[in-house]
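With one protein chain withheld, the remaining protein chains of the complex are depicted in position.
Our next item is subunit A:
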């Protein structure tokens, strides 16, 4: 468990370094995810310690968004001034985006054999 957490943090740190060194517009953790994926592909398996830490964190992923979400209170005045426009734009755009993405993906994979994939 501890070794798994350590590996996750090391990947994140390496990710941050690479992003900084190459001036990439991507956050370090996303680069860290890519690094860990490459490591797993090379190792051809997921070590038990890594799986335990990873699944423990991902099971509570929703909780981790609460602190950032509370930050909305800082923008209360700005949001109060244009809330209707913002809400309409976000709702319409999010719905259209989900529809476009899901339909494009469904259409492009319609002839694929998906048996045994689950």
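Just so we're on the same page, a contact is a pair of C-beta atoms (placed from the backbone, for glycine too) under 8 Å apart; a residue touches a chain by one contact, two chains touch by 3 or more; residues count from 1.
Following the convention adopted for this analysis, contacts and distances are computed from a predicted model.
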item	value
Protein that the absent chain corresponds to, by UniProt name, given "Alpha-D-ribose 1-methylphosphonate 5-phosphate C-P lyase", "LrgB family protein", "PAS fold-containing protein" or "ABC transporter permease"	"LrgB family protein"
Residues of subunit A (touch criterion as defined above) contacting the omitted chain	5, 8-9, 11-12, 15, 25-30, 32-37, 40-41, 46, 50-51, 53-55, 57-59, 61-75, 78-79, 82, 84-86, 88-106, 108-109, 112, 114, 117-118
